[in-house]
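Following this message is one structure expressed as structure tokens.
Every protein chain of the complex appears in place save one, which is left out.
For chain A:
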């Protein structure tokens, strides 16, 4: 086993990537993105074997791709909180639920909130808050929830934070289930709005049949988010998070405002969780409390940890594996918890730092080699 791992290390993909000229890197990046957009139509053998709809009982391929990307957004957000800032958040599903419920509560004609607004302001029964307005509402709600949860709890350390966030996730779900006259309770909210778009073949652009459009939308958002997250990672903000994770007391003596940066990590994580929830709720066109059980939180944490805490691409890989594999191998559905447990234990034993550990550790800034040479020359 260790030989395999060594061989894997020998590939040194990260170093090669950094050593490649800018043109090559851009070309590779564009190719990967183009391929990702093409994935729903993938039909060339043998690659088509990765599709999940090869048997009649399989899941719709594009829908699986969509879910993978939504969970990737979740993983990028949670990676900021857990991987970079080192804050164990076990209630991430709470933000995911908040995002989904925000758009349902304000955008659906089926929502008691919208119905109350209709009767209060004498609006027609068709009226609901427009989709474009629902987005900032959902983002603001998750952000505010993140700040409100973080402000008192981020002064706690380690285990306490995990327990409080775990409670938060459950509180959101239970509230959604019990507030019958706001959220329709366990019945959930139907007619969650979809993004506007031109009608094609008499159907709305974003509908329940053409899942690939949802996938493309989510993928575009994901790419934007990765781009922004990397900016943060390679800045004083990312360094502050790492410093806090490594030694909070030493960091604060070095001038790092610990609480401020932890709260930012939390707020950014919450926002991304909310955004992912919004996409999920909108695509389903239906939200209900049972979609946001606590085990989803654990799945999210597992994605980040298995993939490689602190590394965006590790988190993406974790999200992909834990979403895609169960769908691809649906025949073995009974074995799912077992396989999941074994995989987790194996990763923890063989690669405790995750499948793709943070490359920051080996790799440095773009001009690493240049600087090293310079230093050697001066020494």
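Here are a few things to note about the model shown:
Here is the rule we use: a residue touches a chain if its C-beta (ideal position, glycine included) is under 8 Å from a C-beta of that chain, and two chains touch if they have at least 3 such contacts; residues count from 1.
One rule holds for everything that comes next: contacts and distances are computed from a predicted model.
The protein name that UniProt records for the chain not on display, among "Glycine radical enzyme activase, YjjW family", "Thiolase family protein", "ABC transporter ATP-binding protein" or "Sarcosine oxidase subunit alpha", is "ABC transporter ATP-binding protein".
Contact with the omitted chain, checked across A:39, A:149, A:221 or A:242, is made by A:242.
From the options A:209, A:250 or A:348, the residue with contact to the chain not on display is A:250. Across A:163, A:232 or A:321, the single residue that touches the chain missing here is A:232. For chain A, the list of residues touching the undisplayed chain reads 228, 231-232, 235-237, 239-240, 242-243, 246-247, 249-258, 264, 268, 358, 360-361, 364-365, 368, 371-372, 374-376, 378-379.
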